[in-house]
Each structure stands twice: as C-alpha cells, then as structure tokens.
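This is the structure, below, for whatever I ask next.
Missing here is one protein chain; the remaining ones are kept as they sit in the complex.
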Amino acid sequence: MMSFVSYFLSGVSLGSVYAIIALGYTMVYGIAKMLNFAHGDILMVGAYVAFLGLNSLGLPIPLATLLAMVTCTLLGIIIERAAYKPLRQANSLSVLITAIGVSYLLQNLALLLFGANPKSFSSFVPVGAVRFADGALTISGETLVTIAACVIIVAGLIHFINHTKAGQAMLAVSEDKGAATLMGVDVNRTIALTFAIGSALASIGGILLCSAYPTLTPTTGAMPGIKAFVAAVLGGIGSIPGAFIGGILLGILENLSKAYISSKLSDAIVFSVLIIVLLVRPTGILGKKIMEKV
Amino acid sequence: MKKALSLLVGAVMALSLCACGSSGSAPAPTEAAKAPTAEAAGEAKADAPAADGPVWKIGGQGPLTGGAAIYGIAVVNGAEIAIEEINQNGGINGYQIEYQKADDEHDQEKAINAYNSLKDWGMHFLVGPTTSSPTIAVGTEAEADNLFMITPSGSAVDCTAPKNVFRVCFSDPAQGAKSAQYIGTHKLAEKVGVIYDSSDVYSTGIYESFASEAPGQGLEIVATEEFTSESNKNFSVQLQKMKDAGAELVFLPFYYTEASLVLTQAASMDFKPIFFGCDGMDGILNVENFDTSLAEGLMLLTPFAADATDDLTVSFVKNYQDSYGETPNQFAADAYDAVYIIKAAAEKANLNPEMSVSELGDAMQKAITEIEVDGLTGSGMTWNEGGDVDKEPKAVVIENGAYASAE
Partner (left out) sequence: MSTVQSERQKVFRNNLITYALVIAAYLCAEAFLLSGHMTSLMKGLLVPLCTYSIMAVSLNLVVGISGELSLGHAGFMCVGAFASATWSMLMKGGSMPNGVIFLIAILIGASFAALSGFLIGIPVLRLKGDYLAIVTLAFGEIIKNIINALYFGIDENGLHFSLKDTMAMGLSPEGTVIIKGAQGITGTPKLSTFTMGTILLLLSLFIVLNMVNSRTGRAIMAIRDNRIAAESIGLNPARYKLLAFTVSAAIAGVGGVLYAHNLSSLQALPKNFGYNQSIMILVFVVLGGIGNIRGSVIAAVILTLLPELLRFMNDYRMLIYAVVLILMMLFTSAPSWKAARESLLLRLPFRRKEGQENEAQPIQESKAPDGSAGSAAQPETAADQKSESEGMVQGGNSSGNISGNPAENYSANTAGNSSGNNSGDSSGNPAAEGRRSMLETDALSISFGGLKAVDNFSVSIEKKELYGLIGPNGAGKTTVFNILTGVYKPDSGRILLDGEPVTALSCEDISRKGIARTFQNIRLFSALSVLDNVKAGLHNHYVYSTLDGILRTKKFRRMEQAMDRKAMELLRVFELDGCATWRASNLPYGQQRKLEIARALATGPKLLLLDEPAAGMNPNETEELMDTIRMLRDRFDMTILLIEHDMKLVSGICDRLTVLNFGQVLKQGNTGDVMHDPEVVKAYLGD
C-alpha cells in the first residue's frame, strides 16, 4: 500500500512537470494553431540559463529563475517573429517543419555552447522531503513544489484568460482570427504574448524538471517535450484544464504501468492507453467536440 | 515552385558530382591527390608542422551530435590528444599523423556515411566507431576494404566479429560475468537487484551475461527492472521495487548520465544499498556540479580512473583538461590508448603510409596479436585474433569523493 502511494505520488510529480510543459504546447496550439515542436528545447534553454545563473553568476534562486524566464520569453518571441510569423498564412505543416528546424537549431547550439557532458542541476527547491510512517513513505520537496506550482500556474492561467483583457483577446483570437481583428484585437501582439507566456512556462517547467531529475544535457528537453505533447493531446489540445489533466494522468499512468505491468514495456503501454483514450474520445478528454455543420 | 526545387536539386547534384570527380576512389596519399582531398575533408585537425612527405591518416568517429554525443566527443578528443603527443615525438615510424573526425550520430546508416567520408579522405586506420551498433555496421564495410579498425568502446560481442576489427574495452559479456564473479567472490551481497536500459545494446549485453553468471556465484537476483531511452528520468518506481525486494546490492550496468539520476533519487527515498556499476559508470564524479557525496560507496569495475596517480594518467588528464576544459572519462582514455596501440602495432610491423590500406590491414592484424601495450586502461594489454583485449578490470569504490581501490 505504501508502495502504491509512493508510485502514485511520484507519478503525480512527473505528471505535473509534463502538465506545465503541456500548458505551453496547448496555449500556442489554441491560438496559433501550430504544434511548436521546439517547445521542449526552449525548456532546455531555460534550464541551462537557470543553471548558469545559479552556478556561474552566483545569483540567488529567485533571480536565477527570473533570468531564465526572461531569456526564454525573449527567445520565444524572437523565434515566433523570425521563423513562424512569416508562415502564418502558409500550410500548417510548413510551420511544423520550421518548428522542427528550430528544435534542431537550439539543440545543436546548446551542444556547441555548453558541451555534451551532462551537468548536474542543483535543485531550485528549498523544501526538504517529508517522511511518513517511519520513512516507509517519503515525499521529496521537489514533488510537493512541482505539484503546487502546477496547480498555481493552471489556476493563474485560467484566471488570466477569463478575467483580463489580454486573456480575452487570446480567447477571441483562438476562436476566429479574422473576427478578432475586426473587433480591434491586435492579432500579432496576442500571438506574440502567447509565445511569451508559453516560453516562460517552459522555463519554469525546465527548472522543475531538472530539480526533480537533475541531469542537464542539450537533449534534455526532447523527450519531455514529446511526452508533454502527448499529454496535451490526451487532455484535449487547446484546453488548459485538459493539459493539466492530461499531464497528471500521463505521469501516473507511466509510473503505475512501470510498477505493476512491466518497466520494459511501459512506453508501449502508455502509448496504447493513449490510443484507446483517443478512440473513445477522439478529441481528448476535455477537447471540444467538433461537429461539422452540414 | 517545382522549378525552383529542380534548380536546387540540380545544384546539389552538380556539387556532389564535382566532389565525386575531384577526390579519386582509391586513397593515394601523393602530392597530387592531396589538394582535393584536403578540400573535401576540410581542415585536417592534426596541427603538426605541415608534413611535406607522406603522412599517416587516422580517422576517428562517433556520435558528435545528438543524445549520445557525450561519448563520441570524448572518443575523438581522446584520440586527438594521443595524436598530438605522437606527432610531437616524431610520429609513427618517422611519419606524422593527420587526424580527421566524423560524426555518426549513433546511427548505423550515418556511421557508414561517416566511415565512407573518412575513406574518401584517405584514411589508413580507424579509431572508432564509439558505440556498438555503428561499430557492427562499419565493421562489415571495413572488412570488405580490409581496413584496420580499432574501436575504443564498441563493446557488443559482434563488434569484433570481422577479422580486421579490434577493441580496447572489454566486451559486454566479459564485464557482466566479471561483475558477477567479483560480487560473488568478495561476498558483497547475496540478494541482488538489477536495473538496466532495455533499449540499449551495451546495457542489455552486460545484463544478460550477469544474469546467467549470477547463480553460479551464489547470487540471488531478487528484482530486475528496466528503463528505456524514452523514459530515463524517473527511476523512483524501479528503486522502490529494489527496496521492496530487499536488494542488498543494486547492479547498474549503464552510463553515468542516468546513473547520477538513480543515485540522487535513491538518496531522496532513503534507499542505501551497495550500488555496483561497470565501465560506463566511470565519469560520474566529473559530472559538473554533481554532489559526489551521493556516490559515496558506489563500486564499479573500470579499467580507467581519471584521478589515478600514475604519470600517464596524470599527464593525459592534464592535457585533456587544458585542451577541452573537461575531465576525460573512460571513453577518452580508450581512444587515447587505441591510437597508441596503432602506433605500437605499426612500429612492430614496420609500416609506412605509402603502403596500401589492404597491405596495412593485413600487417596490422598480425602485428596487434604480437604486441603488449601499457596504456591508461590497463597494463600489459594483449590481443587475440578474435579482436578482444586481455586485461584486468580494476574494482574501485568511491570514498570521500574519489576512487579508491576496492581490493
């Protein structure tokens, strides 16, 4: 029983990281209608900046976090302007391919700048582990903070979207770009803002990911990026609560299948469950049901 | 649109055909052929004073980009250090060495491309590839060319199946079996758990031989858990299972990148068995910013230790740090040794770069079985015709953040 709780909690923790990354995916998708495959690599950049800020510049943890967020925000905006914006009118697959190009670019740039050797990331989480039942169950500080951060971010985002002008503009753009323009919404600015927020979230995701799993290499972002994409789709891409639920579910699923079925085949199991979920709910758990009007 | 593409493809074709035309198919290290080959291969890395006469051309290859880049970069760097040293000391049989590295991205197909590009450059010997699957793929090609090849770290059994392929590291089964024997004879534990990377050739190879050797050594494998390259961050489940199964020792036959995560997570869940690793574990102390106290008590079988105090290791580590700003791991050491092994064999057979690749290949295959080399990764190393090295692994234990002999 204690093992189960422990599997479950570490699943929730892993899932929270997926969820934070998935939020960025889902927001960008909802508004720009593109899969930003470079999202995982922005996460990696964020983690490197935070690492350097803490260890090379000697910044305190909040400042290093802030530095990572600012860098990623700028990076997100620059990438959007330079590589995605010119393709906004083009076929959606073109943007996807460009995003892949950006992903390669960031990975190889990081390889040249930081080298291939892994860096051990010092935890950004100042909270110690909590022990229950004489140490039979240990919950690490990272787990607690990650889960808390995820919940706060989701709540904050929902509030932002529903109760601020910029958030409403985002909703409008995601519904109908043309109409939003007519209503006086600056579509370019809104999309840039979305990329900015998504990238800032990615940097937080990167810091939390590396705090919990402290190895940092140029390819650190690749797999979590894909998993987060899966999570976003599982939850219903474009939906913020969906990304949250999808991320948490994916994390739990991954851990429990490792624990109770096979650690060797856990990837296959997780992906099979994903396929089954999508067969039952073709637009994900919270995805909008698209009814084509005849 | 189509036209633009056609133009582009035309240009690319023309370019590649030009490349075809300029560098001949047979490596002819004469003055005439030098210009175009150098052009095709870019800057030749060895910085020895521009040799006028014939030079040795040694190629190095491994993944220089992508997830496995860490190993490939160590290999090409380690080889480069050795070549610089040899050049400063007069080369091999009086001939200087030129060095060229190629990226194989840890992919069989790309590995063959990398090998072919080195062949076009006029390579005499190959130090590489770094990882097992590319080594097997390239070995077949090299066998057809009868090109002498020594892989620093291709550890799968099949790597050395071709007659012209030799290696510096242990084979996987040898490591697995030796680990089990060591644990058994030193009575480190009876209940043993294993975590391994089921998507990795190296890791599964060691696991299999360990698992078949273990019962004979009085070891009971109480838990076996896997992970894959797709989910190699969260080890809490695997560790929990080890803990629940009461494993006194956990065998970790995989690389230190993941191992550092395992150690961190084990510490956070208060699980403190003996951890036992293989040569891939070497390097864990040099992960930037790693809390080495987590690795306290970790045992590993490794032929190389970067903080060993013998002169050879000290000077190698210093050179490496000066050149690349990092502490070398076992891959770099293997590659460094590989170059010296080539030197020893070439000197034994009294070879020169004017000979054809195939002649060199024949001579080297014979010579390598007749030499004995003292290197970073072992002293008195000898080779059998099958391509495998005979050397003893050193068991070390990490004490106070440094290796200490475990004997």
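The chains carry the letters A and B, assigned in the order they are written, with residues numbered from 1 in each.
Assume contacts are C-beta pairs under 8 Å (C-beta built on N, C-alpha and C of every residue); 3 or more make two chains touch, one makes a residue touch a chain.
Predicted model only: the values in this text are computed from it and were never measured.
Visitor: Among A:5, A:59 or A:87, which residue is in touch with the absent chain?
Guide: Selected residue, touching the omitted chain: A:87.
Visitor: Considering the complete complex, identify which of B:85, B:230, B:307 or B:362 is in touch with the unshown chain.
Guide: In the complete complex, the chain left out is touched by residue B:230.
Visitor: Just to verify: which one of A:2, A:63 or A:109 makes contact with the chain not shown?
Guide: A:109
Visitor: In the full complex, which of B:92, B:150, B:201 or B:398 touches the chain missing from this view?
Guide: Spelled out, the listed residue whose C-beta touches the missing chain is B:201.
Visitor: At which residues does chain B meet the chain that is not included here?
Guide: Residues touching the hidden chain, for chain B, are 1-6, 8-9, 12-13, 15-17, 19-21, 23-25, 40-43, 64-67, 101-103, 105-110, 112-117, 119-120, 132-133, 136-137, 139-141, 156, 158, 161, 197-201, 203-205, 207-208, 211-212, 228-230.
Visitor: So that we can see where the missing chain sits, which residues of chain A does it touch?
Guide: 29, 35, 37, 83, 86-87, 89-91, 93-94, 96-98, 100-102, 104-105, 108-109, 111-112, 226, 229-230, 233, 237, 262, 264-265, 267-268, 271-272, 274-275, 278-279, 282-284, 290, 292, 294
Everything that follows uses one rule, which is that only the chains that are shown with their structure count from here on.
Visitor: Can you check the complex and tell me which residues of chain B touch chain A?
Guide: Listed in rising order, the residues are 65-67, 69-70, 72-73, 198, 225-234, 236-238, 240-241, 244, 256-258, 260-261, 264-265, 268-270, 286-291, 325-326.
Visitor: Using the touch definition up top, name the residues of chain A that touch chain B in the complex.
Guide: Listed in rising order, the residues of chain A that touch chain B are 3, 6-7, 10, 14, 51, 55, 107-108, 111, 115-122, 129, 131, 135, 138, 140, 142, 209, 212-215, 217-219, 222-224, 254-255, 258-259, 262-264, 266-267.
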